[in-house]
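Excluded from the complex is one protein chain; the other protein chains are retained at their positions.
Presenting chain A:
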Amino acid sequence: MKKIGLFYGTSTVKTAEIAKKIQAAFGDTTMGVVAIEEAWRKDFEGYDNIILGTSTWFDGELPTYWDEILPDLDDLKLKGKKVAIFGLGNQVDYPENFVDGIGLLAETFEAGGATIVGLTSTEGYTFEKSKALRDGKFLGLAIDIDTQADKTDKRISDWVAQLKKEFN
């Protein structure tokens, strides 16, 4: 497997906790960790396999740390690269925009030529709407530590196993 770049807000608490679990689940694989608060377009282009982590703010927005980098990503050149996204959401309190952040990032990185991998089933989740949905699947890993914390570890291990097969 080619080198993986893990991008998330390192100043966050919950997203960082999940990112660290994912990093651990990959085991000894070499993984570059990049703080999104300070990242630039070229940082993404340096990896063949990319993992992005985000929460969803308010009624379906990316957090500011992601929002602020988006203008720099309007001409990403990621053709041939694979991108996997994990997102945090709360399907009970925010069922109308559950893990929208996954969908918003998928849109940006697909526009940059990347292939989105790590799609997962919606089975076991209950929500109304999500921008992360495509053809009945999530465009990444949906984590709900507010209402389904007990399922988090298995979801991560399953997803990482899946990524090991799907990554370059």
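In this text, a contact is a pair of C-beta atoms (placed from the backbone, for glycine too) under 8 Å apart; a residue touches a chain by one contact, two chains touch by 3 or more; residues count from 1.
Following the convention adopted for this analysis, contacts and distances are computed from a predicted model.
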item	value
Per UniProt record, name of the chain withheld from view ["Propanoyl-CoA acyltransferase", "Cytochrome aa3 subunit 2", "Sulfite oxidase-like oxidoreductase" or "3-methyl-2-oxobutanoate dehydrogenase (2-methylpropanoyl-transferring)"]	"3-methyl-2-oxobutanoate dehydrogenase (2-methylpropanoyl-transferring)"
Residue among A:68, A:107 or A:153 touching the omitted chain	A:68
Positions on chain A contacted by the hidden chain, ascending	57-59, 61, 63-64, 67-68, 71-72, 74, 94, 96-97
